[in-house]
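All protein chains of the complex are present and in place, except for one that has been dropped.
Chain nomenclature is as follows: A and B, assigned in order of appearance, with residue numbering initiated at 1 for each chain independently.
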Amino acid sequence: MIARLLTAVLLVIATAIVLPAAAAELVIGLGADVTSIDPHNNNAAPNNSIAEQIFNKLIENDPRQNLKPGLAESWRAIDDLTWEFKLRKGVKFHDGSDFTAADVAYSIERPGIINTPGGFTIYTRSIVEKIIVDPFTIRLKTATPYPNMPTDMAGLSIVSSKVARGATNADFDSGKATIGTGPWKFVRYAKGDRIELVRNDSYWGPKPAWDKVTFRLITSDPSRIAALLAGDVQMIEVVPTADFARLKTNKDITVFTTVSNRMIHLHLDSNRDKSPFITDKAGKPLDKNPLKDARVRKAFSKAINRNAIVERVMEGLAIPAGQLMPEGFFGVSPNLKAEVFDPEGAKKLLTEAGYPDGFGITLHGPNNRYVNDEQIVQAVAQMLTRVGIATKVEALPFSVYVSRANKIEFSVALLGWGVTTGEATYPLRSLAATYSQPKGLGTWNWGRYSNPQMDALLEQGLATVDNAKREKLLQQATELLINDAGLIPLHYQVNTWAARKGLVYVPRTDERTYAHEVRPVP
Amino acid sequence: MSTSGVETPFRRVAADFAESRLAIAGLAMLILILIVAIGAPLVSPQNPYDLATLDIMDSKLPPGGKSLEGMTFWLGSDDQGRDMLSAIFYGLRISLGVGTLATVCALAIGLTVGLIAAWFGGWVESVIMRVVDLQLSFPSILIALVLLASLGQGVDKIVIALVAVQWAYYARTVRGAALVERNKENIEAATSLALPTSRILFNHLLPNVLPPLIVIATVQVAHAIALEATLSFLGLGMPITSPSLGLLIANGFTHLMSGKYWISLYPGIALLATIVSINLVGDQLRDVLNPRLQK
Partner (left out) sequence: MLVFITRRMLQSVIALLFMSVLIFIGVFAIGNPIDILINPQADQAEIARATAALGLDQPMWMQYWDFLRHALAGDLGRSFSQNMPAVQLIFERMPATVELALCAMLFAIVLGIPLGLVAGIKPDAWYSKTIMAGSIFGFSLPTFWVGLMMIMIFSVSLGWLPSTGRGHTTQLFGIPVSFLNWDGITHLMMPALNLALFKLSLLIRLTRAGTREAMLQDYVKFARAKGLPMRRIVGVHVLKNIMIPIVTVIGLEFGSLIAFAIVTETIFAWPGMGKLLIDSINVLDRPVIVAYVLIIVCLFVIINLVVDLLYSMLDPRVRLAEARA
């Protein structure tokens, strides 16, 4: 009996040892949990990053988030209300079937018919009609002029209309319905642990350099670094700022960085007569809201030493911000620079506004959402204290924080905004436009900042299809907002990756980690 | 044990205690730590909880580094420019306070509830023990998160969270031990003599359930401090501008692999020293005080 057991155990061990040492296998450590493989289930960045490697979109983003042809070879607006997409010919799904316009039509329908929380209908609901002209031409009609159609189509994965029809979320997680046109084919998804993909040898674009890729979910930052140092993974994303300097000097490791589309900023409660967390210096509630005064808001901005935050808190892995998006994005104003640190100027503005001795305030921020979020809030609090504003800090878990912030319970609140669309209407309408339920504007305007002049420019921009005209309008709107200190930008994050020596990755502004863009050093 | 003079209970305990050199060393260390913790505002070079005294430009300096204003950071500075030495002194104060207070409260509640359950039995016991089951299966992070969301941040909320997490543990242990004791001869004798319930509970039952409880309690003070550190690690702990020892360790955690060892290591050593000394003293005290171990 024991002998039998022993042989069994030995056999198991032996099989474990002779596991095929796969040629050219890549293992990547991811920093956030992937909750589903269904590309239309939950519109969250970690999920999208995986889905976009198995599925394609009509339009893809290049590493700087410029639009480039994906499954659509070209697109144009034939009139103010119609967009036409010419599709790529000869593309095959992983099951060998052909990709046609019917798949596009179905993929646009699907987000609206499956019941999910963070859905993809935001990309599809402007479309009132889909016209399949021929198998490789599709026209999308909208009710009002809609310039953002290409950006929206750069967010929607195309599934197979045959396989995905009626498929559930579970069918995608098991692989049954996970049939795309992308560079990788699905192998296995072990929840909370790993995702395994193999190369799609009949991919229409450049072939991946690896036969197989495994994404391991290692959400604890130091553990992810340790896994890289120990050689258990060959590449990791989201390198913690604290470890970056040391990794950079490590001879076995290469690091890759680029500016992120994510801007960290403060919302100031600027439209109410009283603000919940503003007191006099003794701690008694103030019956006036100093933040209504643009001079006080400007003083806040001047009091903040952005270079110190970048250098000390972010260890250099950030760029001081002067507007909503870093250089190179659509709608960035050439006239805006990051506010210069000027404590004397800040004190002067406070005096002018009638607060020569400052007042008391509590800053709120999350403590588990953005890179070093609670350290940033603390540093800002230090700086405000130095110009005479007695500042307290409360850092909360995001789950508690976001609900309270949405109810406008704070006086100053920190938020990070990733401009996934790569253009300025998105941050302007979400963060800065006057809050309006029917118009769907100002959804995340936590300061309830309101500037009718800016609203008018933005609304005009949202309906202008001509690119040059639209960009001008958006630049003007941004300048109005920033010069009025409607919100206070702090910095743009920097996206980071680290890999074992011998690998190269083209770093991306959109925080995606694409295995097919990891290549061995030539 | 041949000390001169009269044999008072205190002297006897003191003499027994002094038999272990390790315990004496532990006691000395504990006294030192207590002095430092209580006198933190007096012995610290800086008030680490006052944002006006901190400068971000002084952050992450190695041990011995000098601040812009010329102050020396003997143990380095943390990521906000806090003097580590001062932060550890202040942090010790909070952690010890929180750990002790939470353990005492949880012990008191657990002991009472556990004894009541074991003594009265019947539906009282059923109700109490089911509540204990519930409490034990309620995740401590969820408790902490709910408290944080509904009551806000603060030292008192952490103590409440720790008590809420730990009392059931004591209750269950006490009841287990008391059930056994209840059926032993001396209790049965006392019951048959019709002694008042309170007297039986306190004079007969309590002393006999205490030994295992004290073992757990000395461990649990340490556990409470570590749990507070874990809550901080999960973002549910102290306010970040007044860090406890646990929060310092949790903050330093992100710097463990960065080479800036002092941000995490020194608070860790302080915590270790505290807990080791508490337990050295606790172990010896328990042996000395336990009437059944008297030779």
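Convention: a residue touches a chain if its C-beta (ideal position, glycine included) is under 8 Å from a C-beta of that chain, and two chains touch if they have at least 3 such contacts.
Predicted, not measured: the structure shown is a model, and the values here were computed from it.
Checked against the full complex, the candidates B:Val36, B:Leu256 or B:Val288 give a single residue touching the omitted chain, namely B:Leu256. The missing chain, though absent from the display, is touched by one residue of B:Leu85, B:Val98 or B:Ile275; that residue is B:Ile275. Note that of A:Ile132, A:Val187, A:Ala226 or A:Val255, the residue touching the chain absent from this view is A:Ala226. Although one chain is not displayed, its contacts with chain B can still be listed: residues 22, 117, 121-122, 125-126, 129-130, 133-134, 136-142, 145-146, 149-150, 169, 172-173, 176-177, 179-180, 183-184, 211-212, 215-216, 219, 222-223, 226, 229-230, 233-234, 246, 249-250, 253, 256-257, 264, 268, 271-272, 275-276, 279-280, 283, 286-287, 290, 292-293.
Touch with the hidden chain on the side of chain A covers residues 9, 12-13, 15-17, 19, 33, 35-36, 38, 41-44, 115-119, 121-122, 125, 169-170, 173, 190-194, 216-220, 222-223, 226-227, 229-232, 368, 397-400, 402-404, 406, 417-418, 420-421, 426, 429-430, 437, 440-441, 443-444.
Simple rule for what comes next: only the chains that are shown with their structure count from here on.
Chain centres here are Cα means. That of chain A falls 42 Å from that of chain B.
Taken in their complex, chain B has these residues touching chain A: 51-52, 54-57, 59-60, 79-81, 145, 148-149, 152-153, 234-236, 239-241, 253-260.
Within the complex formed with chain B, the chain A residues making contact are 221-222, 225-226, 229, 240, 242-243, 245-246, 305, 308-309, 312-313, 367-368, 374-375, 378-379, 381-383, 385-386, 391-397, 399-400.
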